[in-house]
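Since the structure comes first, as structure tokens, the remarks are kept for the end.
Each chain you see keeps its place in the complex, though not every chain is here.
Chain naming follows the written order as A and B, and within any one chain the residues start at number 1.
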Amino acid sequence: MIPLELSPDRLFPADPGARSVARTLYQAVRDLPIVSPHGHTDPSWYANDTPFEDPAALFIVPDHYVYRMLYSQGVPLDALGVPPRDGTRGIDNDPRAIWRIFAQHYPLFRGTPTRLWLDHAFHTVFGIDERLTEESADRYYDRIAACLRDESYRPRALFERFDIEVIATTESPLDPLAHHRAIRESGWGGRVVTAYRPDPVVDPHFENFAGNVAKLGEITGEDTATWRGYLSAHRARRAYFKDMGATSTDHGHPTARSENLDPAQCQQLLGRALAGTIDANDAERFRAQMLTEMARMSVDDGLVMQIHPGSYRNHNGAIFERYGRDKGADIPMRTDYVHALKPLLDVVGNERNLTIILFTLDETTYARELAPLAGHYPVLRLGPPWWFHDSFQGMLRFLEQAIETAGFANTVGFNDDTRAFMSIPARHDVWRRVVCRFLATSVVEHRLDEDEAMDLAPALSRDLAKRAYKL
Amino acid sequence: MIPLELSPDRLFPADPGARSVARTLYQAVRDLPIVSPHGHTDPSWYANDTPFEDPAALFIVPDHYVYRMLYSQGVPLDALGVPPRDGTRGIDNDPRAIWRIFAQHYPLFRGTPTRLWLDHAFHTVFGIDERLTEESADRYYDRIAACLRDESYRPRALFERFDIEVIATTESPLDPLAHHRAIRESGWGGRVVTAYRPDPVVDPHFENFAGNVAKLGEITGEDTATWRGYLSAHRARRAYFKDMGATSTDHGHPTARSENLDPAQCQQLLGRALAGTIDANDAERFRAQMLTEMARMSVDDGLVMQIHPGSYRNHNGAIFERYGRDKGADIPMRTDYVHALKPLLDVVGNERNLTIILFTLDETTYARELAPLAGHYPVLRLGPPWWFHDSFQGMLRFLEQAIETAGFANTVGFNDDTRAFMSIPARHDVWRRVVCRFLATSVVEHRLDEDEAMDLAPALSRDLAKRAYKL
């Protein structure tokens, strides 16, 4: 048996002086409640509070961070229980068999954030104190399976145990938000809010776009074939989402391009999009225009706007064909913000009642584009390191490259952006540790006074996020 | 009262061994005179030696590093005394009121280079030993205001106190250089030279380009509507600048693009530029051609050429409209050097009597493009980290990314590039400290011998700049 220990000093600097300051800072933020202003957990968990199914269904089958790594080393997705689109299943779907394959390949995760998150969950949530190996796989499985049968491992209990102050999920405008309504009506004290993510009705290349826009019209009673009615329908759904707790919207376009076209051009683009005759460039223009429209609406309704650009979705055609979206084959691209956001910023850049939070998968933009933009425009703030960069090294690069120009106040602390419920405490813990490390190093190198670090640590851990997202 | 102290070890590595070497190196360079081969201070200060007006006029109103940060957090530029173009003023322009707003927002600068520079100036120039806060704002104001009334705080006295060996300012070809003449004729010993910055007459999109080129013709007696006369006029003004002490030219184009067109094409472009009928691409070609022409002239007259590309100027349309240029809304862009400089390098790349100093706002080019180019072409040298990257982390990235391929000898030490006179000693001090840190770390990790570090520290602090700029 190889022990699994979580050092109290993990991720802190090796230098004893800096480590000591990091410890002091961390003491002050370790137990702060979790504010999770953006993520993809399933609201039905909190609405229904049904137990999680089994260890594989909890940790492997739905987590593309996990199975992409095994796939890259030759393990078929079928063997990991990833369901094909057509419902067929190539192999026996035994969760214990899946778990064993996972355990056997666990060394692949050495040096990755996934390993940090998993070990944290195994140890702190399930009380396991040996490392996951081929040999320990069954003991792991049995232990986790047993826990999941216990009341204290139901979603709401874990929500409370994780000390989540508030969590946001992300829904389509077509979603009736029944789970959010059920949570609200259940009398349970946990705060779960939604966020407005309109991809299915703003991206002409989304599966069934025209049908989605038609459904948007039905739901809102607007004629969404007209530009005016289409915008009104958005306004109506945003109001509904806001009513159901939403404080933000979220926009995941391939690029950060924005436009400011006249209504006649918009009507033409919408028409072609609905007719399915729009070409790639015009589809991009339509999405670009919608960024600006969403920003305008945010000025009116106060919803905080998030922009998550730069992912080449479903890069692996064969995998998309067989398994569908979000299967670990989304690859970051170079992203421009300076030219792309100019049309939008010309319209709303100097507003006082608007916050736009920018994310990136292209780290070269931290110091070159994003920090200078956020360090000037009053509407802009910088989101934390995202996706592949939500990692120890990624966080350090973000802090080292963005803060000198943007300052801390133009950032928004952390969000976990995850669908992996078990990883939430771990992800926030990694962020808090890296923040404390960064601040501690700044203190011992006399780039920051210690009282200032003591002030910034909780701000970065919780308060900036609450304020920026109006939570 | 919160103390303001400047640790003698600031910016040095936390590791005691490395810190100790850094201290030793720093002792050898701390008191070297300042060579400031490129910057934007106002020559009238040195010519007239009139006192600086008040604390706000000294530290806030003209410094876009300072007010962009407050603006990004919602403070209107009017409230900071930034003058609108049309001369109207929205609010009372009381310098103490401005100072108080600044003091109240001083925490925004935590972790930024501006904070390092300001604290350095407050402490070493004005002898202040408490931190700037809302509470201490008035004491700061009174102290600085009192100092500014004293003889010893006049520009020339500070120039001497700062131990500036030589400083370069930057002027348009249309500038008569009256202040430089006055300085020279005054008998004062301070060395202030100019530099040739021809944007107003080489950028077809510069305000009043045609008028500027006409004026250039008047000044030089050349027919600047002809390509030949236009070039002759440049030669004449360069000669005049050189006579007034200039050793360098400076070129701030949007990109690093160069061209090598034939004279007939050049005449056409000039004609369209003067007629105001030139399109964006041809304006870019004209600027590109002028880079090559300037390089050719440098081969003849020996002026060192600086290229500062890659800034999207005046990105915020509304701010430009109301306040004009240089208001903290210039945003870096991705910049290519490999293809862009090829036409110019094909003409002059292998010259022996030419130095071209390349700067960048796109740090991705340090290791990928700039160091390999400077590590091959005899005419190329690398300028220090520029603008947003003139910072602790920015300097480390430059040294870590450029030196391994370019070597130290293909760099040119430091230049402050500032219009903020008070920040000059602080900026050079930050550079010297980071250089000593970098060298010290190299020594303790056995990548460099200590005697070599002792040789390189003063070279990087002063000598490389003197030599490269022929000062």
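FYI, contacts are C-beta pairs under 8 Å (C-beta built on N, C-alpha and C of every residue); 3 or more make two chains touch, one makes a residue touch a chain.
This structure is a prediction, so every number in the text was calculated from the model and none was measured.
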Copy number across the full structure, from 2 displayed chains: 3
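What we mean here is this: only the chains that are shown with their structure count from here on.
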Computed distance of Cα centres, subunit B from subunit A, in Å: 40
Complex contact set, residues of subunit A against subunit B: 13, 15, 17-18, 336, 338-339, 342, 345-346, 349-350, 352, 364, 367-369, 371-378, 380, 400-401, 403-410, 441-442, 444-449, 451-452, 455-456
Footprint of subunit A on subunit B - complex, ascending: 2, 6-7, 9-15, 68-69, 71-74, 107-113, 116, 131, 312, 315-319, 328-334, 361-364, 388-389, 391-394
